[in-house]
Each structure stands twice: as C-alpha cells, then as structure tokens.
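A single protein chain has been omitted from the complex, and every remaining protein chain is retained in its original position.
Labels for the chains are A, B and C, by order of writing; each one numbers its residues from 1.
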Amino acid sequence: MTDMRVNIAGVELKNPVMTASGTFGSGEEYSEFVDLNRLGAVVTKGVANVPWPGNATPRVAETYGGMMNAIGLQNPGIDVFCKRDIPFLQKYDTKIIVNVCGHAPEEYLAVVERLAEEKIDMMEINISCPNVNAGFLAFGQDPKHVEELTAEIKKIAKQPVIMKLTPNVTDIAEIARAAEAGGADAVSLINTLTGMKIDVNRRTFALANKTGGVSGPAVHPIAVRMVYQVANAVKIPVIGMGGVTTAEDALEFILAGATGVAVGTANFVNPTATIDVIDGIQAYMEKYGVKDIHELIGAVK
Amino acid sequence: MTDMRVNIAGVELKNPVMTASGTFGSGEEYSEFVDLNRLGAVVTKGVANVPWPGNATPRVAETYGGMMNAIGLQNPGIDVFCKRDIPFLQKYDTKIIVNVCGHAPEEYLAVVERLAEEKIDMMEINISCPNVNAGFLAFGQDPKHVEELTAEIKKIAKQPVIMKLTPNVTDIAEIARAAEAGGADAVSLINTLTGMKIDVNRRTFALANKTGGVSGPAVHPIAVRMVYQVANAVKIPVIGMGGVTTAEDALEFILAGATGVAVGTANFVNPTATIDVIDGIQAYMEKYGVKDIHELIGAVK
Amino acid sequence: MAKFKECAKVVSQERIGTGIFSLWLQTEQVAGEAKPGQFINLYCQDGSRLLPRPISICEVNKEERQLRIVYRVAGKGTAEFSGYSKGDEVEILGPLGNGFPLDRMEEGKKAFLIGGGIGIPPMLELSRELKGEKQIILGYRDELFLNEELAKNGTVYLATEDGSAGTKGNVLDAICAEGLSADVIYACGPTPMLRALKAYAEEKGIECWLSLEERMACGVGACLGCVCKSKEVDSHSHVHNKRVCKDGPVFLSTEVEL
Partner (left out) sequence: MAKFKECAKVVSQERIGTGIFSLWLQTEQVAGEAKPGQFINLYCQDGSRLLPRPISICEVNKEERQLRIVYRVAGKGTAEFSGYSKGDEVEILGPLGNGFPLDRMEEGKKAFLIGGGIGIPPMLELSRELKGEKQIILGYRDELFLNEELAKNGTVYLATEDGSAGTKGNVLDAICAEGLSADVIYACGPTPMLRALKAYAEEKGIECWLSLEERMACGVGACLGCVCKSKEVDSHSHVHNKRVCKDGPVFLSTEVEL
C-alpha cells in the first residue's frame, strides 16, 4: 500500500491534494461531481470581514493554455461564511482551509479573530490583495509588509497560518523568507500572474477591470520554478499550485519540494480534476514502488 | 493605402514587425522561408565581446502552450559577428538591430564600442543576464543597475539604444523608468519568464540548466499587461514581444501602446510567422479603414 | 437537478445558415435531464482552449437521449465545433442553469416567446414544452433560421433589421405592428433587446423571463465569473450579484438590472 498522508503544520491530510482558493467555492457546487471526503483539504474562496461585491463583468477571459480572472474577491463576508459554508464542509471527512482577504491589516485581523472559535483546520492568507495603506502594490510584493502582516496575524490566530504568495515579484524566495520570519506555519504559491487581454476587434479590454490574474497550465512552469526556489529557501512546508491539471503536473511540484498541491483552473475544465490527480499520484507511486509520498517530496534537487 | 511605417528613435521601419532576438539567428536560416526585405527589422541573437559556449543540453523543452529555453547565450563573439553576420544582413532592405549581452558592464561596453564603426541601425541591450558583480540577480531586476548600465552605454553608443527588460520583476514600470532616466532611446519587453520543468518519470530537470526562460503564446497576456504598464509610464517608444503568433497578438501590443512588435517562438512553429503577422496587420487596417498605424498605437486606454 | 460530465457523440451536423450550425449529440445522461432554457458546456478538443463554451439547449429527444444545439461560429471554439461530423466525440457538461419556468403558463394563457438572433435556439424546445397560446416573435438581422421549425409549435411573427421578412425593425416593433399581447414573456437574445423587453414588460405589468448571457468559466456556480446585477441583495452571494450560470440564466426581469 502507498502512504499519501502529509502533515502540514501539525494537520494531517489524507493526501497532498487540495482545491485552489476561488476555484471551488466552498465545495458545494463541485460536490455533485467530487466526493469531498477524498480530498486532502478544501480551500475555500477568499472571505473578508464584510461582504465584497467584486468587480464589474466581464470577469473572466480565456487565454492561450490558460485563463484570466478579475472576480475582485466577491464574497458574502465572514459572518455568512461561518454560518453557512463552514457547517457545510464539516459534514465531510476532509480538512478545511479558509482563505482570507483584506484591503488593510485590520480587515485581515477581523476575519482571523472571527475564525478563532470556528472548527476549521487552517487558514490561508491571500496577500495578493492591494494594500490600500501602501499605494498600488499588493501586500505580498513587499517583504516588510509580508513579515509584519504575518506576525500580526500569528499573534491572534488560533489555527495554523499559511501565507499565500503572489508570483508578481522579483524574488519570491525573499518574500517566502519574510513570511517565515513573521512566523508563518506554511506558504502556498503561486497566486495568479497579472495579465491583460485586449479585444482587437472591439478595441477594448477583455476584462472590465483591464487587468486580471492568469492561471492554468500556461503558468505551470513558472509556478514550478517558484516552488522549487521557495522550498529551497525556507524550512516551513510549501503548498504548490498553478496549472495543475494532471497527476504529472502535481508530481512536478512535489518533486520540486511541495508538501501539498492545489488544483484550481483545472476544475473548470474537468470537474473531477482533483480526484483524477489523486488517483494519478497513487498510480505513479504504485508504478515506481514508492511506498511513502515523502520519498518524492523535494526528490529532484 | 495603409501606412505601416513607424519611427523608433529616429530610425524609420517600414512596418512595426521585427524578429525577437535569439529566435531568428542573424536571419540566414529563415531567409529560405522569409523575404527579409519585408521585415521592419531583424534583431539578431545576443552577441558578447568574446565567444560564449552556452549551456549543456537539453537546452529546450516544450511547455503547455509555450516553450522553455536555456541556450545560455551561445554566440561566436563580436568579431566574427561583425565580419559575417552584419555583412549578410546589409544585403537586405531592412533595419539591423544587434542584441548585446554581457556578464559585467565592461563586457557590454566592449561590444557597444566595437559596434560604433558598424553599419547597424540600433542596438538592443539584453539586461536579463546575471550580473556577476552583484550576486545572482540579473542587471534588469534592479532599477539602479539598469539606470547606471544604460547611462554608461549611452555615453559611448553611436547608434540608438534599446534596453530589453526582463519580466521577472515586481514592478516593470519602475525598471522602464530607470532605463529612460539612464537615457535609453527605447525599451523592449518582455524577455522570457524564468520557469522550470521536471521530468517526473526520470525524476530530473527537463533542462540541463534546471531553469529556463518561458516564451510563446502562454506568456502573451503577461507581456501585454507589462507593455501597457510601461507604455503608460515612459515617453520613449516601446517594443512589445512575448507570444506573438498572429496579427491579433501583435495588435494587442500595438493597441496597448507598443510602437514595434517582435515575433519570437512563433518562428519555430511557423517559419513564415513574421510575414503572416505583417500581412494580418495590413488586412486588419484595411478592414477597419485604419490609414496610419499610429491611429492604433496606444488606442486602448 | 443532477449534472453530468460526459463524452457525447455527434449524431449529425448541418449548416442551417451563414455561419450557423445545428448539431445533434448522443448523450448518456444529459438529455434525460435537460429542460428548455438550460444550457450545456462544450469543451474544445484543442488543448490551447481550456474554457468550456456555454450553448443553449435547442431541442431534446428524451427517448433517444439526444440533444440538439444551434450555434453561430463566433470564434475559435465554435469554429472547431463546426468541423465535427458524425461519430466525433465531444466532452460536455450539463444540463446547466435553471431553465425557463414552464409552470407560469397554462391553457388559456397567452405567452410571448421572443428570440433575437442566436437567442432563438432555446425557444424551440420551450415552444414544444410550453402550454397555452404561443406567440413566437423572432428577430433577425436578415437571414432567417429555425423559423419554420418554430412555426410548428405556435404562431411565428418575424422582425428583420433590413425588412426583408416580417416587420422591419426589432421584436418590439413586430409586437406593436401586429398588435400582440401576452400574459407571460419568455425571451433570449442580445442585451439591448432584453433591456427593451424588461422596460416594456414592467411598463405593461407583464411577467417577463429573460435568459441572460455572460462570460463564464466553471458553469456551475463556483467561480463567480458570470454574475449579473440583482435588484436586491442576493440570498446566496449576500451582495447585489446573481450567478448567471447557476441562479440563471433565466431571471425574472424585475430581479435583475441590465
């Protein structure tokens, strides 16, 4: 038998495969296609302290081998989320990771505090949000802000904290080290790469927001490079994501040093992508006689 | 009749379409398929002050919707280049843009100085090369180094200088402004995005160099975003590249603010890609009654 | 409302107008659940095009488990589909969305079934399943399609932009010109048409169901890509947004802002 269990910050997942925030709602919609009990964890759509309406439409566009989105982090706010989404997920034998967003440290902290009483396993902090107190840049583009925000969150968080890194930076390893220095229990990456698409016939932007985040197989090699860099720069566990569509894609992250992997855009292409990835990793382990997934984590140096 | 002429730093190109450095040699190999006289310019493979052997093989790998390369800037050195490649290109009625690489400012300057006597139209400085005097980072990842290097080159360059920017940065507009402050006559972008591919069956890196530069349609939306940002941040002309395969791809760059566009990876997929892009832009202009390509440059705000 | 992802087989494909194709698909399960006004997601075979293409259900043959869609070639995905022929396989997901509410009509009531351009196809299955008097108003630019098939299930009124058939103008011009009235409106078509119908229906106090279109990714309500503006705070989103793919594509005109 193959052992696919991994431990991230003291939380044991039955396998390394989770959903990427924002691509799986809170699991309900895909529960028609996927047995949620089989997932290592469900990572929920980003939630803020109050409801966010998100951006104008069009919010999504196809790109070559990928897609672009500017949902604008629409969410019902933490109160509704705790009343509705957490109880839904608690019915399943999987881990619950709540993705948190905010425009300012206070907003993140309000959510983190509110989550203290909730039966969730971890939280993932989306630091790709623009920091309203610090101009245009996202929190995650400045190591100083990352370390400070991480430290503030860690002070009050009752569950392990994953800092989710943006790839739109010069040196992702530096950002990961800042998160580690701030006390993060794990890091996840990559969030989307900022892109733009222009409709040349209508001479307008494809997305109402002008720019959007690129995801899907097109970004996979960039994500693998960043996960490798980060896994070799920090001691805390790394969760890899960006374009995972097949078990091979996920295994690239694992061999590069990721303890967990998330499946995002692929859900839109194939609603059972998460399960196919889990089954594929298992088949790979059996084929090559890998007894424990830890034999694979970071095995390519 | 449609007027496709553009002027970059005083040099008039018959159309905005050029080749992306490193994907077209010095034009000879593709001259079997392409009438070089039709191109706005030929941008040559990067050349250094002395011959560079480049990296070990495998040097190229396919990625989803793109490719990855780690050629390692193999080149015969500036002396051979001036004797062989420039005379070859001078036989054609197109502009000659020589791409220059180096590991240290002195190396760039040696090439720039050597080019002074040569009948070339412009030079393009590849600042994605790692700066041996400043750790791992490429010149192009630090605005200070970009401004300094640009200023030094401008002091001795006899032809207009295009600084070619790397996309592996937090804020490409800041880098472009640094190039402009240093006196650059134009900027071109994007160079490749650093990526990694792992062969999960052989458990090894797909490229001998471990990492490589991702190019092709997969990176196009990221490139368009960066060109838009840069075109709105500097006054000097911008040359856009990254994934241009069709006229529509090129027009996205032009509408985003690029005065010129380069075709790279697409040459490998379709040897006549440059010509197809030129013809396609012309057809677009005729379809929409665009008389002068300047009506399109930066038309989407 | 079960949904299925399956590999359907092309039964037949026919070009029924300039750039307009009619495709019958053999399904295992999707056809069995399909209702008028719902749609299916079609996935491209070419791996560079990841996102599914949402296409309305035009006709359902439950016995044979077959589905018909009618679509216009609008870009690369639909161009790919137009090359399919008998026996080819295509991945589909469906049936998706809520569909038109059939229970708003009964014998003795009068309905408008209004289709504009490529919004016409869903009216075919609707016209087959709906009870009561069916006045089918179809708006075209110039070339007609599906109108003869629709005429079997109700009275068809035409409007063409160039006046080459029926009333010159749009569907509302046809309604006025013909002096038609209805108890319920069902409509699908371009947003300007839907906006005009919304105003018309609210002015006349007619119950009006509009099928909206928006760019989509997941098609199942998970990504929040495809929202429209709702008049009230929506009970799911808790903001003024409804998901076209899941809460729609059919909305009561008074619920949404266009």
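Just so it is clear, a contact is a pair of C-beta atoms (placed from the backbone, for glycine too) under 8 Å apart; a residue touches a chain by one contact, two chains touch by 3 or more.
Fair warning: this is a prediction, and the values are worked out from it, not measured in the lab.
The chain not shown here is in contact, across the full complex, with A, B, C.
Of the options B:67, B:96 or B:149, the residue whose C-beta touches the omitted chain is B:67. Seen from chain C, the chain kept out of the figure touches residues 45-49.
Residues of chain B in touch with the missing chain: 22-25, 29-30, 32-33, 45, 51-54, 57-62, 64-67, 69, 71, 74, 76-77, 80, 216-217, 265, 267-272.
Although one chain is not shown, part of chain A still touches it, namely residues 64-65, 217.
In this text, only the chains that are shown with their structure count from here on.
Relative to the centroid of all protein Cα atoms, the closest per-chain Cα centroid is that of A. Inter-chain centre distance (chain A to chain C, centres taken as mean C-alpha positions): 35 Å. Chain centres here are Cα averages; for chain A and chain B they lie 33 Å apart.
Residues of chain C in contact with at least two other chains: 47-48. Chain contacts: chain B has residues 64-65, 217 touching two or more partner chains.
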